[in-house]
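The complex is shown incomplete by one protein chain, all other protein chains being positioned as in the whole.
Labels A, B and C are assigned to the chains in the order they are written; within every chain, residues are numbered from 1.
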Amino acid sequence: MIKVSIVGSTGYAGQELVRLLLRHPEVNLISLGSRTFKNQPMSQVYGNYRKITDLVCENKPIDELADKSDVIFLALPHGIASKQITDKILDKTKIIDLGADFRLENIEEYEKWYNVKHHGKGLIKEAVYGLCELHREQIKKTRLLANPGCYTTCSILSLAPLFKNNLVDVDSIIIDAKSGATGAGRSEMLPNMYCECNESIKAYKIGSHRHTPEIEQELGKLNGQKTTLLFTPHLIPMNRGILAACYAKLTKEVSEEYLRALYRDFYKDEYFVRLTEEVMPETKWVKGTNFCDIGLKIDPRTKRVIVIGAIDNLVKGAAGQAIQNMNLMFNLDEKMGLDYIAGFPG
Amino acid sequence: MIKVSIVGSTGYAGQELVRLLLRHPEVNLISLGSRTFKNQPMSQVYGNYRKITDLVCENKPIDELADKSDVIFLALPHGIASKQITDKILDKTKIIDLGADFRLENIEEYEKWYNVKHHGKGLIKEAVYGLCELHREQIKKTRLLANPGCYTTCSILSLAPLFKNNLVDVDSIIIDAKSGATGAGRSEMLPNMYCECNESIKAYKIGSHRHTPEIEQELGKLNGQKTTLLFTPHLIPMNRGILAACYAKLTKEVSEEYLRALYRDFYKDEYFVRLTEEVMPETKWVKGTNFCDIGLKIDPRTKRVIVIGAIDNLVKGAAGQAIQNMNLMFNLDEKMGLDYIAGFPG
Amino acid sequence: MIKVSIVGSTGYAGQELVRLLLRHPEVNLISLGSRTFKNQPMSQVYGNYRKITDLVCENKPIDELADKSDVIFLALPHGIASKQITDKILDKTKIIDLGADFRLENIEEYEKWYNVKHHGKGLIKEAVYGLCELHREQIKKTRLLANPGCYTTCSILSLAPLFKNNLVDVDSIIIDAKSGATGAGRSEMLPNMYCECNESIKAYKIGSHRHTPEIEQELGKLNGQKTTLLFTPHLIPMNRGILAACYAKLTKEVSEEYLRALYRDFYKDEYFVRLTEEVMPETKWVKGTNFCDIGLKIDPRTKRVIVIGAIDNLVKGAAGQAIQNMNLMFNLDEKMGLDYIAGFPG
Partner (left out) sequence: MIKVSIVGSTGYAGQELVRLLLRHPEVNLISLGSRTFKNQPMSQVYGNYRKITDLVCENKPIDELADKSDVIFLALPHGIASKQITDKILDKTKIIDLGADFRLENIEEYEKWYNVKHHGKGLIKEAVYGLCELHREQIKKTRLLANPGCYTTCSILSLAPLFKNNLVDVDSIIIDAKSGATGAGRSEMLPNMYCECNESIKAYKIGSHRHTPEIEQELGKLNGQKTTLLFTPHLIPMNRGILAACYAKLTKEVSEEYLRALYRDFYKDEYFVRLTEEVMPETKWVKGTNFCDIGLKIDPRTKRVIVIGAIDNLVKGAAGQAIQNMNLMFNLDEKMGLDYIAGFPG
């Protein structure tokens, strides 16, 4: 059994980790970290854990957790992990960081987009970007895993086959993404209140969302070119789910069926990617699961391809993918503890 | 492995059976019945089954299914099961009926409330009312199981300890219940449309809902008295969940703690009943699970007890309880395939 | 033109006052009070006021507002108005208090339920309880108006004709009410967040909600008896609306049609009360309006009457009724500025 600690277990992503890890057959959850809810039973913080677990939230230093854990999941605001993770800690335990600190390989980019100093520069080289479908072999070997962002996962998986095959004009990419309200986290702020979100939609951080450089970095690796793209996130009135509409100019004339075959081939061994073929993805079909559903269409009038990707932002976009990475890092079946069917209506 | 068929697998309750049974370690799902979607792959009817199952909906007669199934789940409108289930079928297979036809022991009551003739009178005596927490031993032995209604399950479990202990005035019972929209089923009717349900609440079938006699029958058995109660269901804008507020006059002065102790004792061996003690239940904590959460309060001003029960109407109120019954009927661990944690936010 | 000031104009009820008063043909809105948003244009606090008003929030003492206002609306947490309103202020201006401080005639009751000292005892006698349909003549003459609570308005209007006609057992009353999330106000607290409220329902403050004594006081006046009732509020996932299910034992056997005739007679001159006859009220039909829709049913099995009332909690339950009261206090047509049709789907 793998001994697992979570730091930041009472945010939405952290809580989802708890839910999934408690049912993972090879995991022994030994510490739920929370500053805010220290000393409170998890079942009081979240009523779904009644009768499920007796674990009590605690606030132990990472160093101490490292001594007794095989792996520590960090679900913290950016800027904290880079301060606390050291080589010494990594000698004792593996780290899976759900935050942003180790995702960008270029520290300048990180400091520009996040507007903070990076304190873990020495470790960035070592960190592996944990998009399982793209970096499986490196993930298996790393001790420092940077788990991708939610929008990022959905966007990259949607566009990867096109980039890999050099089929799109790299300057033509627009990603218009829509997220449920869990994406905003569990902080008690006015814009996150029920009556402020319900029955409305808005775009936010147009062109300036921090997931942008992450998408560019990963897509760029696939075709060896620098891509500059436009990313627009929206907030919509539902709990979970991301739908990304990815637009690109094709560099040569191909048929929809040609592209579908190419996607089928690219993802032929990937259990968690489902190609929806004629039908377009809807977030309800992936809710609560680790699947990424992808559909595409060519618009012959404008010679553009439109790829629609759908994930659950808390599962494939956070906790689920983190566990998929853990499975890889511990040589387990990649699907272990993750093979859920979306409850419908969810 | 238990060979299982479902008749009516594409309604909301039927679909939930499919979801849960596909992950049940002792079940081999051999037939998904559907008249409407005959010959369509389940994964086309419901996108959550993509890559999960290749089963194709079929429309086989129950008789034929009986030959090859260890158990058949029926998720049909009332009036059909009582026509089709015969002694001969029951000789070949077990039946778990999610409909209403075999729930009421008194045929006159059935015909009065449902306004149809009952065609399976000979079998009613044999049928066992499948509220696991109350009739476990009989359930284990039956071959014809009448799975309780959703409102019913929530209401009976909420009030059972009080009735068992003769603590309430049987003529004082009022149950004010609220259900998510899946309770109305998947029929394409105007009142079920998004824009008609959303952002509104209504009461319906006040004093005339068909779950009423079922609740009265079961509560009456517990204290040996005839109970006539008032049941008011409401439709609220959410997908799943039932919250029942049950009001009763106490027959003697007792403390809240006294009642809580009594509930703890009554449900001490029941995994799927969770007593929330000081906190009141909320449907979000049981969503997608087979739990029934129960909390209570005494109002000293009016000498009433108020018991609040919460279930997921499609799980403990339908498919989950049906599987709990199957587990009992096949001598399996009662929790098998049902021990989910509510996803939050769900 | 009536010169109107609002103290507390940026909460949900205050904001609704602004919306309605800006379109009231006889009102000149001269001051929008807000501590939190002082010096900010109202159109920045709430985007619906773009191009509608240039008013800027200010934080003036009531005393100063009294000098220049014909009427001041107070939309404040309880305990503040009773401290600030004095006889001297009332010599200069009329006060319409949307808070609770002057609603209860019995100060001990107030201090028990609200758990604070009352600082305006001298004025309580003078205050008029502003349920227009019941106290119209006194309202016309008062200078200190206590605007009823939201649950209160809906509950009292639903039951008034029965009490007036001595038709119900006063100890049998149970009110099970459901409110949209605006009822919880605009404070940034965890339970009010989108993902915490959405897709769930809960009961709260069972038997202890502060609207209880207000309902008892007003119903008691109608039949001259002391009533002790049980009130249970629920929070449901929608923005606006209250639905109250009111249960009572009848003291004599009467028909539904008899009761309907009695309600028709009781409310024959009341524009804002709509009797829905055979159909039961739904909150969507009153959303955004000052109407209270009422329907009733007799359950012959339990000899109870069930009255269902529906209002918009921010309009008839707060701002709308406050303006209806203002209209009466200034001898205007009671409907002025209030005769909206519910937008559907709203």
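Keep this in mind: contacts are C-beta pairs under 8 Å (C-beta built on N, C-alpha and C of every residue); 3 or more make two chains touch, one makes a residue touch a chain.
All values reported here derive from a predicted model rather than from experimental measurement.
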Review point. The complex has one chain that is not drawn here; which of the drawn chains does it touch?
Key: A, B, C
Check your understanding: Which listed residue, A:109, A:176, A:277 or A:339, touches the chain dropped from view?
Key -> A:176
Check your understanding: So which bits of chain B touch the chain we can't see?
Key -> 12, 181-182, 186, 188-190, 192-199, 237-239
Study note, to complete from the structure: It is residues of chain C that touch the chain not shown, namely 12, 15-16, 19, 22-23, 46-52, 182, 199, 239-240, 271, 274, 276, 279, 282, 284-286, 288-289, 291, 293, 339-346
Point to revise | Contact set of chain A toward the excluded chain (per top definition) | key: 171, 174, 176, 178, 180, 195-196, 198-204, 206-207, 228-230, 232, 234, 236-241, 243, 245, 247, 280-284, 287, 297, 299, 301-302, 304, 306, 308, 345-346
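In the analysis below, only the chains that are shown with their structure count from here on.
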Exercise for review: Would you indicate which pair of chains has the most C-beta pairs in contact?
Suggested key: B-C
Review point. In angstrom, rounded to a whole number, how far apart do the mean CA points of chain A and chain B lie?
Key: 37
Check your understanding: Distance from the CA centroid of chain B to that of chain C, rounded to the nearest Å?
Key -> 39
Practice item. Please list all residues of chain C that touch 2 or more other chains. Key: 195-196, 198-199, 237-239
